[in-house]
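After the structure tokens below, expect a handful of questions from me.
Only one protein chain is missing from this complex, and each of the others stays in its spot.
Order as written gives the chain letters A, B and C; numbering starts at 1 within each chain.
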Amino acid sequence: MSQDILFTTPQMAEVFSAGRRLQRMLDVEAALARALARRGMVPDHAADAIGRQCRVEHFDVEAVYREAMLAGTPTIPLVARLVELVDDDARGFVHWGATSQDILDTGLVLQMRDGLDLLLADLVGIGRSCAALAEQHRTSLMPARTLLQHALPTTFGLKAAQWLAAVTAQIARLREVERGLAVQLGGAAGTLAAYRDDGLAVVALLAEELHLPAPALSWHTDRNLPAAVTAAVGLACGTAGKIATDVALLMQTEVGEVAEGPRRGKGGSTTMPHKRNPVDSVAAVAAARLALGAVPVVMGAMIQEHERGAGSWQAEWDGVPAVFRHASAAIFRTGGALAGLEVDVDRMRDNLELTGGAVLAESLATALAPHIGRPAANTVVQGVVSVALSSDADLRAAAHDTQAVTDVLEPAQIDAAFDAAGYLGSNNALIDRALTSFTQFDHDG
Amino acid sequence: MSQDILFTTPQMAEVFSAGRRLQRMLDVEAALARALARRGMVPDHAADAIGRQCRVEHFDVEAVYREAMLAGTPTIPLVARLVELVDDDARGFVHWGATSQDILDTGLVLQMRDGLDLLLADLVGIGRSCAALAEQHRTSLMPARTLLQHALPTTFGLKAAQWLAAVTAQIARLREVERGLAVQLGGAAGTLAAYRDDGLAVVALLAEELHLPAPALSWHTDRNLPAAVTAAVGLACGTAGKIATDVALLMQTEVGEVAEGPRRGKGGSTTMPHKRNPVDSVAAVAAARLALGAVPVVMGAMIQEHERGAGSWQAEWDGVPAVFRHASAAIFRTGGALAGLEVDVDRMRDNLELTGGAVLAESLATALAPHIGRPAANTVVQGVVSVALSSDADLRAAAHDTQAVTDVLEPAQIDAAFDAAGYLGSNNALIDRALTSFTQFDHDG
Amino acid sequence: MSQDILFTTPQMAEVFSAGRRLQRMLDVEAALARALARRGMVPDHAADAIGRQCRVEHFDVEAVYREAMLAGTPTIPLVARLVELVDDDARGFVHWGATSQDILDTGLVLQMRDGLDLLLADLVGIGRSCAALAEQHRTSLMPARTLLQHALPTTFGLKAAQWLAAVTAQIARLREVERGLAVQLGGAAGTLAAYRDDGLAVVALLAEELHLPAPALSWHTDRNLPAAVTAAVGLACGTAGKIATDVALLMQTEVGEVAEGPRRGKGGSTTMPHKRNPVDSVAAVAAARLALGAVPVVMGAMIQEHERGAGSWQAEWDGVPAVFRHASAAIFRTGGALAGLEVDVDRMRDNLELTGGAVLAESLATALAPHIGRPAANTVVQGVVSVALSSDADLRAAAHDTQAVTDVLEPAQIDAAFDAAGYLGSNNALIDRALTSFTQFDHDG
Partner (left out) sequence: MSQDILFTTPQMAEVFSAGRRLQRMLDVEAALARALARRGMVPDHAADAIGRQCRVEHFDVEAVYREAMLAGTPTIPLVARLVELVDDDARGFVHWGATSQDILDTGLVLQMRDGLDLLLADLVGIGRSCAALAEQHRTSLMPARTLLQHALPTTFGLKAAQWLAAVTAQIARLREVERGLAVQLGGAAGTLAAYRDDGLAVVALLAEELHLPAPALSWHTDRNLPAAVTAAVGLACGTAGKIATDVALLMQTEVGEVAEGPRRGKGGSTTMPHKRNPVDSVAAVAAARLALGAVPVVMGAMIQEHERGAGSWQAEWDGVPAVFRHASAAIFRTGGALAGLEVDVDRMRDNLELTGGAVLAESLATALAPHIGRPAANTVVQGVVSVALSSDADLRAAAHDTQAVTDVLEPAQIDAAFDAAGYLGSNNALIDRALTSFTQFDHDG
């Protein structure tokens, strides 16, 4: 068992296991035989015979990998064994016209499709959690924080809606990316030479067999597909990491506005019984960093030599799985942090009061402006702020004590200006937008 | 002058210069004033007065940046100066309702739009070069090389077509990315609080003024946009670097199949007069590495704190320009390598002969198969190969000497199997596809 | 002016400016001429004549770079102009036996030496600030925070001492790295062919002239030196970023334990007058991310082709300066955050109380252990914790109410166990160690 079990989901680890890779490569070999049979280039019985043997259970996975170290690719020992497994009269049709990279690349595409399905399911789960929080906390006032300092009032509902909008964008992109997955078949030169004039037809049939699009050209030399897929997965991890960071920051002892839902054994400390650690959030951030860290390996591998890279392409074999494995944890653990999230709306409101109304200085200016114009309003507020700062007083109290304010606003109007609930702008409309946008993707799934 | 002049184009350096950044921020301030005026929230004359002053010539750029070091953002000193510049009765309307990040982010979007336009123009130029090469060299035989070893025959036309397909994909993506650029306006909390109920309308008008879409929600906390844009630019650099790598490899003294077009002073060496260095290709690869190296900074910055990051967001300010500047060189220099590329088709054909027909072993098997079946064909060819290897003979000669071959193929048929021109599969159809696909984008531009 | 002015110091920007690069390359040309003259291979008057012209003021920097784009390296146009500038009888001795890379690499070494001097001076400054804080706050109690949750009590003095120890380690490493800088001279093949049997002597003399060590072998093909230097600089940025992160977190509105020292115009917000932004800390973190982001480009460039890389080496030209420029800001701004740091010891103590003594549960167990053994002590404390948690009570109060505790400890002993000042372990000794270790390096400087 590899150590990285902490930063992957078991499901994703399975999708990118050594055995599954071989199975997906065998799926490609089987589909190729069927495609050739449909084109009349391979006898049906041979395609059937090949297909029957294309099950990883028939192979010694460790031995295949051991020989792959010598052969330079797992395809060669895999195909050698497959040839041995099938009957004499099917033997010559195994792997016909394909090059080892065709099988590896298309196999990887199948793995990526499985991986994207897993990620999308968990992203939709996060979206649902965010949507519930956004709806439920439309009026839960809290401080917005810029550079970790209190800025203006916001609501926890809007914060969750902003998370939701980001998650929705990632879902949309990953679905788009999934639609872009395509088979790779070209032979060593990308010419499809072995199929003579039938090459494009064979590619089309193979694509059909695997329920994938056929590409315009072979992409053995153009690593745009794996690079773009991993970049997109990395972006999704960026969103997961952002949400998880917010949760961890909101859980700080001094902030205490949210807490990850309790599960037996979660987040405790043997020697510090008071601790309620942001266990899922921290794991999500760590996994997101790991996933994002593996993306450059795959993007950098685009710069490769001629018709098959000498080191760059091979780095994808581990780089792509690393991105997916870590991404699965980043997204799953973010979901874990949000599921059952405990929200302390009282603490939020208390924290909002910490700066004595200063977060509403802009609101006071906005209240004054219709009466004395914006320029004068700004000047007056700056005066109130100076008084408050120099006297260590509450801004609200200072406002009530400032004649330039009381000349134009009634006491109740001043109090209204310091009511955070009244200075939320488009809070509701924005939450609605986020919910609506997600709903569409939630149903699409 | 910064050292990095070697790895940027002057045009892109200008787009991301200190002065241009301020101008783009001022463009946003001017557009905001106009938007508010159209909504009736700011007097027309005030919007006009603000707009008149929003020209970087009126500002001391160095002083703004110097103060930005203290203020934490260039917006604060920029707005302070703008307020000084406008008349008393417009002063209060400057920057109304915006937070400093709104101006910086939307300003960056305008810079990115300018930057994408530059990149796209140069990518289309590369596409045209590739298209011309693909058309012209449909039949220019050369070895395909996998792991830097000769594999099967291909044509230089197909190689160029594969470059072209990759470039076309990058053009398509960058255009898509450009359409996704959106204004950012939300105020410090993203609530648009200062506009009361008018916030969404103001955003829509600002977007209209800047010819950009309005986003569903404020994206100050969701750094998907800059991260996705730079990732896409990085992918384009991957393609540029791939093409440039191929050119540099083909220019090797021992390969000599192409040479960058000569320009006075290009690629010489004081002490090695024979050298014809791949100057543009090398610069393109270096710049692509630099661009790809800056992408993770921007992607990593997605993981940021609350409503404005404390370090991550600011890293974008330099990270995004770094990606664009280096990308401009990666793409421009790749274009330079291809423009006027000298192609030595004789050398290509000579190189193809280096392995004595071995690159056509698969072709021989394909020729034998209809007569004796694929399984037997493979076996026969392996025998021929063994003979050739053990006797250090030419594979073609060995084939002519092998009875299992001569039993079923006439001498002329054997020769035909060793004619690379006859073993190109879908070469022409693939070139056509690449050309067709690009043509559409070439016209779209 | 490039945008990146916000993330570099002006001094470092100067060290890595286009003009300074050329000057450093000219310094190498001049030193080479002197070295050859000392060996009797060049007439003294020729070396003098060359030396007189090796001043960047005599060169059109922009023109050199413009031609460098064609030539592939700035050395070629630079040397061409230098040849024009010197008298006829010195002309033939310019650049003798060197290859363009020799000049660029050794010039870069001189720039890196200048750059390291700047970084070291600022790191020592940070060290002094940390040392003062460590000394002054030996007894300033505050919560240690793990995973952003209160853990055990610590002192701000120890926290500063831990920063100091990290800074001291970086100073030690960068000094070590600086000692490892070496000249590069080998000619195009690294054989020193043009000097016949005098090559090693010439290298030694050149090294002497430049006050640098001579390397065992030419390192044109072994990019360990620039990669290791930038890695070390990156590590120093990691420490800077860690300190700055702590400061920003401690400045949070809800935490409020420290504040960056005020400077006129620093950290304000136009619309949020209460904000005291962690301006220097945020800039330091951003710059550290940018510096660390450029390190992989240089490290990755180690994998390069034959006797001079085709793209990788050239990426160093911008990658190394990027690391240094951003590092200068990361370190300088961290210094700015610490200089005049305001420390609120009352707030620290108040925050320590937030968890009602729970941070001292381990202390209670330690107090009980001598009486009832550690196993029983742990069991008793877990009981107290359970009571406290279930009754939402203070842990100290719960301890006083628990018979298993009061059976063996006097009330005053219980109170002592809940006195954080009594549970600081080796606090003082550790602070002393950090101070002593730094002192040595402070004097070394």
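Things to note:
Heads up, the rule we're going with is that a residue touches a chain if its C-beta (ideal position, glycine included) is under 8 Å from a C-beta of that chain, and two chains touch if they have at least 3 such contacts.
None of the values given here were measured: they were computed from a predicted structure.
When the full complex is examined, the chain removed from view is found to touch A, B, C. Residue-wise, the contact with the chain that is not shown comes from C:Thr239, picked out of C:Thr75, C:Gln184 or C:Thr239.
Of the candidate positions A:Gly186, A:Pro321 or A:Pro375, contact with the hidden chain is made by A:Pro321. Checked against the full complex, the candidates C:Val61, C:Ala188 or C:Val282 give a single residue touching the omitted chain, namely C:Ala188. Residues 72, 88-89, 91-93, 96, 99, 101, 144-148, 151-154, 158, 161-162, 165-166, 169-170, 173, 187-197, 199-200, 216-219, 221-224, 227-228, 231-232, 234-235, 238-239, 241-242, 245-246, 249, 285, 288-289, 292-293, 295-296, 299-300, 302-310, 362-363, 366, 369, 373-378, 423-427, 429-430, 433-434, 437 of chain C touch the missing chain (whole complex, contact as defined above).
Mapped onto chain B, the interface with the missing chain covers residues 143, 145-152, 248-249, 251-255, 269, 271-278, 282, 296, 300, 351, 354-355, 358-359, 361-362, 365, 381-382, 385, 389, 395.
Along chain A, the points of touch with the absent chain fall at residues 1-7, 13, 16-19, 21, 61-62, 65, 67-72, 74, 76, 79-80, 95, 99-100, 188, 241, 244-245, 248, 263-272, 277-279, 281-290, 293-294, 296-297, 300-301, 310-315, 317-319, 321-322, 326.
By definition in this document, only the chains that are shown with their structure count from here on.
Same-residue interface: chain A and chain C share over half of the residue numbers found at their contact. With centres defined by CA atoms alone, the chain at the far end from chain B is C. Computed centre separation for the pair chain A/chain B is 24 angstrom, with centres defined by C-alpha atoms. Mean C-alpha position of chain A lies 32 Å from that of chain C. Residues of chain A in contact with at least two other chains: 145-148, 151-152, 249, 296, 300, 362.
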